[in-house]
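The following block contains the structure, expressed as structure tokens.
Heads up, this is only part of the complex; the chains shown haven't been moved.
In this document, chain identifiers A, B and C correspond to the written order of the chains, with residue numbering beginning at 1 in each.
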Amino acid sequence: MSGPIVVINPNSNQAVTDGLDQALAGFRLTGGPAIECVTLTEGPFGIESQRDVDGVALPLGRMVEARTDASVFIIACYSDPGIDLCRSLSRIPVLGIQESGVLTAMTRADRFGVIAIADASIPRHIRYLRRMGVEGRLAGERALNISVDDSARNDGTFARLVEVGTRLRDDDGAGVLILGCAGMARHRAPLERELSIPVIDPTQAATAMALGLSLSQQTD
Amino acid sequence: MSGPIVVINPNSNQAVTDGLDQALAGFRLTGGPAIECVTLTEGPFGIESQRDVDGVALPLGRMVEARTDASVFIIACYSDPGIDLCRSLSRIPVLGIQESGVLTAMTRADRFGVIAIADASIPRHIRYLRRMGVEGRLAGERALNISVDDSARNDGTFARLVEVGTRLRDDDGAGVLILGCAGMARHRAPLERELSIPVIDPTQAATAMALGLSLSQQTD
Amino acid sequence: MSGPIVVINPNSNQAVTDGLDQALAGFRLTGGPAIECVTLTEGPFGIESQRDVDGVALPLGRMVEARTDASVFIIACYSDPGIDLCRSLSRIPVLGIQESGVLTAMTRADRFGVIAIADASIPRHIRYLRRMGVEGRLAGERALNISVDDSARNDGTFARLVEVGTRLRDDDGAGVLILGCAGMARHRAPLERELSIPVIDPTQAATAMALGLSLSQQTD
């Protein structure tokens, strides 16, 4: 039988890991792979700067090397930190949630919009889309400009998501939206209902792809 | 509870549908969505020409309109026939296996190779990659140049897959391969072992994405 | 002597066919090919939805197969319905008016703007430009958001064309405009005079290309 899908929260905030665990509950099925959410204890409390991103690469690599029992790894931070390294260290598939979220969005509409937490991350995301070779499908990216912490807790977040999502849909022509952060899963369905276009939670998107990779290994 | 994933074989060859059904057995999990493989009885016996592709669009659309119980549709033919129409007729997600196969391959290596059944379909596939906006990730596409029927039955197919796959890997620089046909799932794992690079069966790739979409609807 | 240019109106509205016939009168020259405008009687009264687009593919294919006397076919609907099918069925050249309109616009300025009838068709057009590999030349596309019927009859259409065209020229940087519909030929010259940049009627653009293809066959 194949091993668990290991979802790594690369920050050391256990509450974020618990939130991921809850958001992915529906993906745990009898007969399917276990889905294990783990905290990278060596990570910073939150990943906000480029230093945070680069700082977790080696610890992530060590975790990937250690967990030879995994069937698929998911790096659950929208910056996809350490993805090249982890892929180089193991033949076990490694998914990044930005990559999976974007690719999944591309099945739901012609052009996608991205809702970022902060303006500062937009150039990094656009550079990543260019590296992926899919920047032609980007309708636009706009930021909430609220802190990661706020985005996880504050009830006012939803109103801001609606505001930014509306501009992406109406002004930029986005036919689908991606939540550009690991901690906003609970807003996915309400936002989709409010805006009447699909909304992608990137962690769920990656978990779906991981489930498929895990099951097709078992199938062979 | 959410409805079944409906995998539509757009040709009328029940043996192909049965093959799909078998290839997807591993994706049926307790608590997960049912996966129902159905034959488009109005379809041709095999989809080989552009006329076959365009001829199944309306019948596919009717099936999508009829099956309001589905949670996701998969059109299980590598030409992704009728995909725009089906998407326009329903808010239920519709996946094409070419699209899903390509997007999934993009998580496994920088550039992908495609193994087509016949030379004649290569321009159609390249046009589709350009439409998807991902042609920059294509390492190359090469054809087996054997018939669809042969590809499903003939034992000599595997040797030819190895030959074509080797050229895609070594001459074109493909880091992952996509089987460009709905009926080659049983060759996926052996080919992957033989060539030491990931091999994607597009129907499994689409089913994985469908499972994710279905489960994330339930999750909300 | 070579056969007629067959301009197919893929909807069943004879008034539209008559309008095309009139708009192309100037392209009928002594010694040149006949230009025959025909109605696809099996088509819907207007082509507005993806179902309308896909529904006319097979009837268009049959007409192309039947008219072996033609020197060139033109599919006179901006969605270029059935173009891949018709091209696969005949060695006689087949032109779509969106394709010809865009390619012709590319000779008149660096970036082109498109005036669509309705917002709903913009994603379809952009997808088509990407498939054509020319999306880098698009300045923008904006919709009139009036009905096809209105666009053919209503006198207020011109004011709206000027308004939308002005935004494409001044805000989006378009150096040439394309009328994104088969029935607006009579507005071409007045709009060009009003905005002082070239305006392309796509049916005339396709007919020009068809005339060239027909004559170069004769020339050989």
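Just so it is clear, a residue touches a chain if its C-beta (ideal position, glycine included) is under 8 Å from a C-beta of that chain, and two chains touch if they have at least 3 such contacts.
Being a predicted model, the structure only gives us computed values, none of them experimental.
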item: Whole-complex copies, counting every chain including the 3 in place; value: 6
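Here is the rule we use: only the chains that are shown with their structure count from here on.
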item: Maximum centroid distance from chain B, chain identifier (CA atoms); value: C
item: Chain with minimal offset from the mean of all protein Cα atoms; value: B
item: Angle of the C-alpha superposing rotation, chain B to chain C, to the nearest 5 degrees; value: 180
item: Proportion of interface numbers common to chain A and chain C (over half same, under half different); value: different
item: Cα-centroid distance, chain A relative to chain B, in whole angstrom; value: 25
item: Inter-centroid spacing, chain C versus chain B (mean Cα positions, whole Å); value: 33
item: Centre distance in Å when chain A and chain C are each reduced to the mean of their C-alpha atoms; value: 43
item: Junction residues of chain C, two or more chains touched; value: 127, 130
item: Touching residues on chain C, where the partner in the complex is chain B; value: 49-51, 53-55, 57-58, 61, 82, 84-85, 87-89, 124, 127-128, 130-133
item: Of chain A, residues touching chain B in the complex; value: 23, 25-27, 29-32, 93, 95, 99-100, 103-104, 106-108, 132-134, 136-137, 185, 188-189, 198, 201, 204-205, 207-209, 211-213, 215-216, 218-220
item: For the chain A and chain C complex, residues of the former touching the latter; value: 109-111, 136, 173, 175
